[in-house]
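Presenting chain A:
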Amino acid sequence: MKKISIFALIASLFVSAFAVADEVNVFNARHYKADAELYSKFTNMTGIKVNLINGKSGALEKRIISEGADSSADLYITADAGRCGAMDAKGTLQGGLTSAAIKDAVPKSFRTNKWVGIAKRARIIYYSPERVTGAELSGMTYEGLADPKWKGRLVIRKSSNIYNKSLVASLIKNNGKAATAAWAEGVVANMARTPTGNDRAQIMAVAAGEADIAVANTYYLALMLSGKKGAEQQEAAKKVKAFFPNQNDRGTHMNVSCAALVKGAPNKANAVKLVEFLLTPESQEHFTNNTFEFPMIDGVSPSPLVVNNLGLDFKQDMKTKLASYGKNQAAAVEVMTAAGWK
Partner candidate 1 sequence: MRINFWFISSLFVSLIIIVPILTVFSSFFENTTNYFEILKNTFLFEYTLNSICLLVSVLFLTFIIGTGSAYLVSFYEFPLSNFFKWALILSFAVPPYIYAYSLTAFFENYGTAYTILKNLFGEANYNSHIPKFDGMLGSILSISFSLFGYVYILTRASFLYQSQQLIDLGKNLGFSSYKSFYSIILPSARPAIVAGLSLVAMETLAEFGAVDFFSINTLTTGIYNSWIAFDDLAFANQLSFFLLLFIFALFIIENLSRKKAKYHFNSRGGFKRKEKFKLSKSKALLAFIFCFLVFFLSFLFPLSQMLYWTIKFPENLFDLDIVNLLLNTIYLVFLSSIILILFSLISNYGNRVSNNKILNLLSTLSISGYAIPGVILAVAFITFIAWFDETIIKTLGFLSIKKIFFGSILGLVLVYFIRFYSLAFNGIKSGYEKININVDESAYLLGYSKRKTFMNIHIPFLRNSLLFVGILISLEIIRELPITLILRPFNFETFATTAYISASEDLLEAAAVPSLFLILIAAFFIMITSKYILRDNNE
Partner candidate 2 sequence: MSKNFFEIKDVTFAIGGKNKVNDVNISIKNEGDTICILGPSGIGKTTMLRTIAGLEKINKGEIILKDKVISSNKIHIEPEKRNIALSFQENSLFPHYSVDKNIHLGIKKNSSTDKNINSKEIIKILNIEDILSKYPHQISAGEAQRASLARSLISQPDLLLLDEPLSNVDQSFKEDIQVALKQLLNKNKITTIVVTHDSYEAFYLGSKCALVLDNEVKQFDDPYNVYHFPNSVEVVNFLNRGILLPAKVTGGNSLENDDLGIIKGKFIKHYPTGSNVKLLLQPEDLEHDDDSNLKLEVVDRKFRGTNFIYTLKTPSNRLIPVAVHSHHWEQHEVNEKFGIKRPIELEHIVCF
């Protein structure tokens, strides 16, 4: 008995070295309860076990790179297209997400053969209807955030935030680096406070009267409105309204949660199966109802909370290739840092 337990103890030390046959290893940077529910659904359907290593995207990427060809990672799932693009650029991904099921489901600009978007989110402007008039907002664009009329009225997260990086990367892609550098300086000049806090904190700053407009992702407001974050946040969410910028040109900046196929994936086929599963209408509905993201595929509606309060009928930027977020990420950081964006 004693010997067996010692053996078990020693064996467990090397637990990662031994693999169970039918499984898929997911390096997961999305930590929603809803995702875990989806994974167990997948396991029930297919018998494929989903192994998760949760972490912040940066650390997970690092581990995939350090492990190199020996990495046990099959899929890398993260909440930003820029990250998937950057991983691709580092040569850590492989092609293979090319099945008909995937190609049919996901629009071209939201996928490559190495990674695909699994759910969309828009980065939009929130405003206080009490302090911002319709005229002020009329025709508002991301570019317009640098307009001096917003001086001292704008809140946005730090430049280190990946959503901001991707937003600025898309601006560089559309307007060029020099124009975006000037824009960044204008934005910094308009800030109501030194960037601090998460997306939700930006929205609440508008609700609390610290600022008049905020830049944040769509699903936060829905989450706050849902009451899942408590009565206070629900109350706060009611004090702000959403505005979709760039409706008159390319459309609102869209980002995705993406799943990327890791080079040397030991369970490649299973990984593709999982991605296909995440793109089925059932899974997409599960996302929209729980994480309040926009569906990746046609035929699924966003959550009523999102529809009613944000308005579904907006023009999404379907033109700018998401792959450019990764390519321009370095330039984006440079531009923001140079502008003194904390």
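Observations
Definition applied: contacts are C-beta pairs under 8 Å (C-beta built on N, C-alpha and C of every residue); 3 or more make two chains touch, one makes a residue touch a chain; residues count from 1.
Criterion applied: all candidates are chains of the complex that A comes from, given by their letters.
No experiment lies behind these values; they were computed from the predicted model shown.
Candidate 1 is the one, among 1 or 2, that touches chain A in this complex. The part of chain A that touches candidate 1 in the complex is made up of residues 9, 12-17, 25, 30-33, 51-56, 58-59, 61-63, 65-68, 70, 72, 90, 158, 160, 194-201, 204-205, 207-210, 220, 229-230, 232-233, 235-236, 330, 333-334, 337.
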